[in-house]
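With one protein chain withheld, the remaining protein chains of the complex are depicted in position.
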Amino acid sequence: MWKEKAIKFGLMSSASVSVISVALIFLFLFKEGGDFLSSPGIGSLFDTRWTPVSFVNERFGLYPLIAGSLLVTFLATAIAIPFGVLGAVYIAEIAKPREREILKPFIEILAGIPSVVIGFFGLIILAPFVKNVFGLYSGLNALSGALLLALMAIPTIITISEDAIKSCPKSYRQASLAMGASRLQTLWRVVMPASLSGIIAAIALGMGRVIGETMVVLMITGNAPQITASPLESVRTMTATIAAEMGEVAFGSEHYQALFIVGIVLLLFTFALNIFSRLFYRRYGNRS
Amino acid sequence: MKRIKSIITVTALVAFIIAQSASFSSADEKKNLVIKGSDTMVHLVSNWAEAFMEEHPSIDVSVTGGGSGTGIAALLNGTTDICAASRKIKGKELKFAAKKNVTPVEFVVARDGIAVVVNPKNPVNALSFDQIAAIYTGEYTNWAQVGGPDKKIVVLSRESSSGTYVFFQEHVLKKQDYTPSARLMPATAAIIQSVTDDQWTIGYVGLGYVAHTKGKVKSLKVNAADSLKAIAPSDVTVASGAYPIARPLQLYTNGQPSGAVKIFIEFANSEKGQEIVRSTGFVPPSATGK
Partner (left out) sequence: MKRDYAEIFFNSLARLVTYSITAVIAYIIFDIVRNGIGVISWEFLSGFPSNGGAKGGILPAIVGTVYLSLGAIIVALPLGVASAIYLTEYGKQGKFNEMIRLAIVTLAGVPSIVFGLFGLGLFVLFFDFGSSILAGSLTLALMILPTIIVTSEEALRAVPRSYREGSLALGATQWTTIRTNVLPYALPGMLTGSILGIGRAAGETAPILLTVAAFFLPRLPDSVFDQVMALPYHLYILATQHPEIELVRPMQYGTALVLLVIVLAFNLGAIVLRSRFQRKIKSQH
């Protein structure tokens, strides 16, 4: 019987690797970045300028980076929601079974295209296109980044929303149709409200993917650390800041610590989105 | 069941092979030379590395870019043998070095002129340091303010990890901060791409790169003070020191070099090495040679 116990113990230890990893991630981000909070102090993060390399005054204000990430994320989400939700409705409710069997894997392929390839495509094809359409001086801006990020969020939104829509019990639909409602009315008044929490969970997960994406924004948003709400301006996101500047800094310097702080802030954002998504996901999961 | 066993066997085998190769290499005598640092110099250094490995097949050279700061940080952290830097090591970094028991030794191996570039369709041909600084700090935002047409200026800069960024900030911007609306481009190539495509941009790049663009970008004439004549960047004006935005490029080692490191530094300063400096678009450091 000891063998059974040993195996169980081994499996349990493997399972706890995930828990330990999450703990270690938080621990090591704080270990490397934590000193920044005592000197130069947490207050210097609440600043409107990010000028880590300066002869005058090194400033580590997170506002421009957070603003950049949020602008790109909200734009991308706004673009991705209609496409993702309509796509999910089409695949779940309208498409013929044969069509569905082709469409689903095809859209999953999109989720598999490496982000650096999407960024490369954006750099060569999309940025010049955006520049010409809007008559800009440069196509490297928040909008170009958001368009590509929307493309990357769409498969997540479609896959999970479709799941939610399909898990809406048949009896709901039959009841509605039997009462004389049209298929469209059934879809909007019965199926969609019933799947709403699943769809919200899908959107939150899609947002999580967008805010954490690095290579695409690094290559395409132009990387100007300014605070702006204009989609046609260039912005710098938290992820791009870490990727671009981490290689440069002397380990242990203030700048190095500040970048770890940016990592912590980023992690908190995605963590919150995840928890939010999970709350909704569970609601829909319990019902079905 | 058989399938599980075979998968486990294969996994174990692969793990074993990897562990084996790891233990072999520690006993292996083949020399490895790691060079990290400046993006400006990465093509120069990788061209050196290619030619060097032909002459010395027993030495492997790996080259990584990322910026001068990256290279210096790597030297201080002991993760590189040679650091390529397009700026001098800073006092702060020297203090760090002392803490970590590293003594950086400097070798000037080339000179680089930094060209201020615009699109060829831009009518502006010359700018003074003051005008460039005004553009890069955000004081001027329209080409009309420097004698051009009424168009908004799109300011392009290198990443803050770049030695060129710091050099330009120190010498041309007189240590002022860049405007936050300056776009930080990941590398020189991205600046050239953007200046080629977008008509009202301004950027700064190593002269070595301008030669490759075959007229797709235009270098401006530059004068350091209003009393001086504006000079166009060229090999001649950079070597003579007449062109005001030029800098030495250097290699740093930890302590006086020996072994493979020494052979490489000697190669870089040799006739052949300096020929590669010329073919990559830089200027031999004859005036400041060490």
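Here are some notes:
Residue numbering begins at 1 within each chain, and the chains themselves are lettered A and B in the order written.
Throughout what follows, contacts are C-beta pairs under 8 Å (C-beta built on N, C-alpha and C of every residue); 3 or more make two chains touch, one makes a residue touch a chain.
What you see is a predicted model, and the numbers here were worked out from it, not measured in a lab.
The residue from A:L45, A:L136 or A:L151 that touches the chain not shown here is A:L151.
Residues of chain A that touch the chain left out of view are 3-4, 7-8, 10-12, 14-19, 21-22, 24-25, 28-29, 31-32, 82-83, 86-87, 89-91, 94-95, 101, 103, 105-110, 112-121, 123, 125, 151, 154, 182-184, 205, 208, 211-215, 219, 239, 242-243, 246-247, 251, 259-260, 263, 266-267, 270-271, 273-274, 278. Although one chain is not displayed, chain B still touches it through residues 1, 3-4, 11, 14-15, 18, 21-22, 24-26, 28, 34, 39, 42-43, 46-47, 49-50, 53, 60, 62-66, 79, 185-190, 192-193, 196, 208-209, 212-213.
As a convention for this text, only the chains that are shown with their structure count from here on.
Every residue of chain B that touches chain A in the complex is listed here, in rising order: 66-67, 69-70, 72-73, 76-77, 92-93, 96, 151-152, 154, 159-161, 165-166, 169-170, 175-178, 180-186, 194, 197-201.
Of all the residues in chain A, the ones that touch chain B in their complex are 49-57, 64, 128, 131, 137-138, 140, 218-219, 222-227, 233-234, 236, 244-245, 247-253.
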